[in-house]
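A single protein chain has been omitted from the complex, and every remaining protein chain is retained in its original position.
Going in written order, the chains are labelled A and B, and every chain counts its residues from 1.
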Amino acid sequence: MLADLAASEVSLRRFLHGLPGVDQVGAEARAAALATRSIKTASKLWAIDAAISMIDLTTLEGADTPGKVSSLCGKARRPDPDDASVPAVAAVCVYPDLVPVARACLAGSDVKVASVATAFPSGRASLAVKLADVADAVSAGADEVDMVIDRGAFLAGRYGCVLEEVRAVKQACGRAQLKVILETGELATYDNVRRAAWLSMIGGADFIKTSTGKVAPASTVPVALVMLEAVRDFADMSGRAVGVKVAGGIRTTKDALRYLVVVNEVAGDEWLEPSLFRIGASSLLNDLLMQRSKQKYGAYAGSQDFSVE
Amino acid sequence: MSSPRFPYAPAPESRAIVNLRPSYGLFIAGEFVDPVDGGQFKTESPSSQEVLAEVSSAGPGDVDRAVKAARHAYENVWGPMPGRERAKYLFRVARVIQERSRELAVLESLDNGKPIKESRDVDVPLAAAHFFYHAGWADKLAYAGYGPDPRPLGVAGQVIPWNFPLLMAAWKLAPALAAGNTCVLKPAETTPLSALLLAEILQQAELPPGVVNIVTGAGQTGAAVVNHPGIDKVAFTGSTEVGKLIQRSLAGTGKRLTLELGGKAANIVFDDAPLSQAVEGIVNGIFFNQGHVCCAGSRLLVQEPIAEGVVEALQRRLGTLRLGDPLDKNTDIGAINSPQQLAKIRELAAAGEAEGAQRWSPACALPERGYWFPPTLFTGVAPAQRIAREEIFGPVLSVLTFRTPEEALEKANNTTYGLSAGVWTEKGSRILYMASRLKAGVVWANTFNRFDPASPFGGYRESGFGREGGRQGLAAYLRGAFDA
Partner (left out) sequence: MPEGPGRLAVRKTYKLYIGGAFPRSESGRSYVVASCGGAVLANVAQASRKDLRDAVVAARKAQPGWAAATAYNRGQVIYRVAEMLEGRHAQFAYLLEVADGLDHRAAALVVSAAVDRLVWYAGWADKYAQVAGSANPVAGPYFDFSVPEPTGVVGVLAPQASSLLGLVSVLAPVITTGNAAVVVASEARPLPALELAEVLGTSDVPAGVVNILSGRTDELAPVLAAHRDVEAIDLAGASSQSTADLEMAAAGNVKRVLRPAAGPEPDWTGEPGPARMLFFVETKTVWHPIGA
């Protein structure tokens, strides 16, 4: 049935535009209502550990060096050098040319290497260039590839083009998992977010991801809510569970827990696993460690109690 | 109803902030006094059946005292006072409600059974807003559309229900006082406490004695207020049955009257509705406040092509609702207010099954003590069945289908009630088409259960007459306007 949809630009458009609309006020009200959930004691501790285990610890700067990546990987494997009970993060996320460094540093651990690709963050390059970018990342040993969709093509209504690119990248990924970044800040409306989510999943995405983190607004709770509804509905229709990654601007434990509540109540607790939910972040990790310390040991920790990345 | 992996853990709001007294007097002429010919009764917490306090019951002599105090204050203090000064008293009250909001919210949840999340985020803020809004009218009545110098009516007798105790007190007192009337307020028998705390707040605001009098008690006290010859105007919110009784007893007396009664609202979902938000709106429409809402969307009218999907989505959504201790910040569904109300809900739910509808509730552990009813859906409901026609006033949704807009209108309007309705569709012209043809005083399009002091609220037909809120709501308390 999904194959039929993609048969033509026209049928794809009809399907995507036939999806129910999203009422902005209602969606934002639901997100705000879920933010009033109060997570305490053992549940909070569980959630903090879950959030840590779902982090894609990220550095995507022009100034990145092997030294910076190596330092990040050390933190990723062992977030708190003084406490072995703290789980490792899910993955480290870097640019393709630094994948070999990350692989070497993470050897022997379960932390995955994720690489951005496809002319991240803008996606403005030919398909050939984008696929070469993916090939580099994969041959360097990336376990996961975070691609960007062509927002220009999407906003111009060329859904078939967007779909073809996702499919081509998925093929080039080989055994690597594909995360598809929608760049929701540029899509601007929740209706577009819903359509782009479905488009990506039809194209074979293993994860749909909110943002590159390079454009404001990045991830917001209502956007994540819409995406979580999409993966839930897609799973109902196709039997395949696609994951969601939220990225950009998630800095505090409070933020992270808000997202976990939404995952729990919108998609369902099957999605509360690193295999189906990720948080792309960097400074969030230390805030989680501080809160974890407070929950476990009672006193507020100081910022110097934990290592920099 | 919580997920095994992420249960959230109990998050109780502390009761310590509330200073519960063992007993309460009547609030007459600015003081708390013992009844002269009434008695005492107990008020309990419906979630635990714990007795919260002893409350005075006003006898006829007490009601007489209260009306006299109101009359005295009207003639000597409040009536002559310039609107500008009345306004400032009401602004003060609004501010103190905001300052003591947590205390009020906890007390309301204890006495009524509603989740703290609702009393904290809806009831108390709206109560403050009603005082704030109406304060601003006190010196602007000339611009309200009722003539250059609209005069108040005198003494208003006001009887309010148990479903939004503090908010209903605000809805009654604020416009009456802004317009220059004085009041005798009778709170519901099962929920007197927040009104008594409001009385303390009025004292804190230094409202002149007698401007507001609060006489707690049951049906007899209410009847005494309504029938007292010293009352110029009656405002009643409650059941249609009692509303009709009151209308009859006022016949021929010349007293002004406004009524806000029951409802059986249709929530109409078209196949082009924004579905996720429609599901939220349906859930909010009937399960907010445990369905103890006159304007609850108790009938879901869903367009046939999407009916099955919507019911499935609803069932999934109901699975995330958390029922339990009203003071837990994560509770979505609180206790039923009284054993009487619980019995009524059970009776009608049983009738639903007996008449052939299919009943469904999510798996839901009910606490041992207290009055509880799980959120419940009935599908396969026919318009002739009792659960499609009678107001249940509980967390029970009846699901019916329709094919065309005309059929939806026919079914929606096929009731003697007419308080509210919901319409869900992305098509603007259809929203306006439906809104213009629905016989309901409030139409919510792509939303539900939205209230604002600036937005007039009230019903058609047997849901009552008169409006509360907005410019239109002032009419009930001014001469030169009529009751309709």
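The criterion applied here is as follows: contacts are C-beta pairs under 8 Å (C-beta built on N, C-alpha and C of every residue); 3 or more make two chains touch, one makes a residue touch a chain.
Note that the structure is a prediction, hence the values are computed from the model and not measured.
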item: Chain not shown, its touching partners among those shown; value: B
item: Residue touching the undisplayed chain, where the options are B:R430, B:R461 or B:R479; value: B:R430
item: Interface with the unshown chain - residue positions in chain B; value: 84, 87-88, 91, 129, 132-133, 135-140, 143-145, 404-406, 428-430, 432-433, 436, 453-454, 470-471
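One rule holds for everything that comes next: only the chains that are shown with their structure count from here on.
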item: Contact footprint of chain A on chain B as seen in their complex; value: 3-11, 117, 121, 272-277, 280-281, 320, 329-330, 426, 446-447
item: Residues on chain A engaged by chain B in the complex (per definition of touch); value: 20-23, 25-27, 29-30, 36-44, 46-47, 50, 229, 260-261, 264-265, 268-269, 272
